[in-house]
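One protein chain omitted, others in place.
By written order: A and B. Residues from 1 in each chain.
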Amino acid sequence: MSMSLRLLRDRIPGASTVLMLVVMLLLIAAVTEALGSTVLSRFAIRMFIDMTLVLGLQMFMGNSNILWFPHVGFMGIGAYASVIFSMSPLQKILSLPELYPFLADVNLPFLPALLAGALVAAAVAAVIGLPLMRLSDFPAVIAGFAMLIVIHAVLTHWEALTNGPQTLFGVERRTYVMNSAIWACVFVAVAYWFKESKSGLQLRASRDDLVSTSSIGVNIVAVRWFALVLSAFAAGIAGGLFAHFITSFSPKAFFLRETFIILAMLVIGGPATVTGAVLGTVIVTIVYQTLRWVENTLNIEQVFAQPIAGLTDITLAVMLIGMLILRPAGIFERREIGWQALRALWPWTGADAAPEPAADPQVVRKAAETKQRR
Amino acid sequence: MNEAIRFIVDVASLGSLYALMALGLVLVYGILRLVNFAYGELIMIAGYTLYLLSGSPLPWLVMAACAVVAALAASVLTERVAFRPVREKSLTAMLITSFAVSTLFQNAALLFISPRARLVPLPDLFSESIVIGGMLFFVRELLAIVVSISMLVLFTALLNRTVLGIALRAAADNFRMTRMLGVPANLVIGVAFAISGFLAGIVALFWLGRTASVMPGIGLEPLIVAFVATVLGGMQSLVGAVVGGYVLALMTVGINTFLPQALVDYRQAFTFSLVILILLFRPEGLVRGK
Partner (left out) sequence: MLELKDVHAQYGAIVALRGVSIHVAEGDLVGLLGANGAGKTTTLLTIAGVIKPSRGEITFRGVSLAGLPPEMIVRKGIAMVPEGREIFPTLTVQQNLRLGAFIRRNRVEYRHDLEEMGELFPILGERMHQSAGTLSGGEQQQLAIARALMSRPRLLILDEPSLGLAPRLVDQVFRLIARLRREGMTILLVEQNVIQTLRIVDRAYLISMGQVEMSGTPEELKRHVDMESVYLGATVAARGGGQGRGAP
């Protein structure tokens, strides 16, 4: 088979994955728009924002297998930065009275402000994340956790830029169903492209066997760093979309609870695949919003003497633990949806048309991890 | 002079608690390489046990014993139910599980008790103070020092004199070899979680004693403290964890005493930037050796 033919063959199933996911997301967006329900469109927007965030997390954590905490911190940076770029000078006097003069007059339209905010998040990640990229295992996790706390502390105390621990209000609503859906679609493509790119393959190889990858000359620090910057950019976009959707928020929105939710989405779907990130977000959103609705209804009807809280997170935690015990690689494990996967489901093609998964890299990874541990 | 003594007592009482917390965390980490994010929730569980018993006619010491047992039981139970099934799978799976367990406990408290703080019963002794050499001391602080140091002595004896203790140390050093000598993995891990829970329970009594209340989010701060102390001490060594606890207390009290308020706000940011720097440049901790 010639080189170009092989490339074509390799690309088409990938294109089909991206295409299917994008069509699905746009369909969800279109149906939501057509129904015109405010409640439903709020769910959908929240889902697309979370999806952007989860896809960003997938790019770094899914490919490197490092449990990564600072992600929502970068979301927070993107949220505050985009607001500083987009808010009108008049509103800033009310909302951010202590803002530095050189920022007070900045007033960009939404899209440039969103991009600029995401660039700030990516730049911060690039600088403070770089030294962490050579860590692995526990030190990487704990340093990431420390970094989330540092970011959170700075967001909470840098009153000039964030209004401190108080709510920042007066942000204009700019995020709607369609533009949030489009951003989710963009990052479906970016995440897929990255996963299949040379860097993505190297990063995944490092996940499977760190030693042998660095011994064949892959600069793992550089590859990880690139993934981190991309992932923080996605988090920044998600943060900007979130800020211009919710319109008033405080640093609390970007801490451990949100981290838990996006981790649940990614892990339940399957961190190794883009399909897993997308459908994990969809599934968890449905479960989560349904339970929230139940919780709210119970509270409004005053079924219990006191308002109840925590039911949603308990269910999510149980789902997450159950998934890790029963199917630790998530629903989609290592398979992306695509023509081949669909053809396998198609009843008329017969069993022999089922795609033969290549040598299962998970076995190798498990073995490598077992080796490291005991 | 008096201020110096006051400073030392503050550091010693806070440091003793920090040391116990770090010990509980590093004991499990040494064997499983698991950072138990649910560790802080054990303190929360001990607190709610006290709260739930507060109406009962039991003497306080019995309530306290129940609280410690509850933390111990929760620790052993989470190991059995959540960690053991994912133990062989991957380190990341285990870490995410512990994060999920932490969320689970917190929200269970939210759902079944209340999002608001609840008072915990404390003995009168805790709010009393005594005068020694013309200086006023809180009995609670002195008690924390005495109890923590007895725990450390007890723990050291356990690790040096009993077969199980020796097995624990061996497992923290080389788990596979320890198993090959016939020490059951589940036994060592179970015991490590039990001791970890026990220490969390003891810490809880004094930790909650400071505010006399418990709420769902109360576990975060002790968890963070234990993390930092563990990193300071080098994460591998039990002695390091204890030293790390005291060093962190020295830093905390020092910052509170000597830095202007504006900078105290950023204390967490400073402490954690330090954690990152240590991980980068001295991953074996500030204190070398075992």
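Here is the rule we go by: a contact is a pair of C-beta atoms (placed from the backbone, for glycine too) under 8 Å apart; a residue touches a chain by one contact, two chains touch by 3 or more.
No experiment lies behind these values; they were computed from the predicted model shown.
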Which residue among B:L52, B:A117 or B:A170 touches the omitted chain? B:A170
Where B:L53, B:A70, B:A144 or B:V183 are the choices, the one touching the absent chain is B:V183
What does the interface between chain B and the hidden chain look like in terms of residue numbers? 163, 166-167, 169-170, 173-174, 176-185, 290
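Following the convention adopted for this analysis, only the chains that are shown with their structure count from here on.
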Under the definition above, what is the set of chain A residues touching chain B in their complex? 65-67, 131-132, 135, 137-139, 141-143, 145-147, 149-150, 153-154, 157, 256-257, 260, 263-264, 267, 306, 308-311, 313-314, 316-318, 320-321, 324-325, 328, 365-366, 369-370, 372-374
Per the touch rule above, chain B residues touching chain A in the complex are 29, 33, 35, 82, 85-86, 88-93, 95-97, 99-101, 103-104, 106-111, 114-115, 175-176, 179, 216, 220, 224, 227, 231, 235, 265-266, 268-269, 272-273, 275-276, 279-280, 283
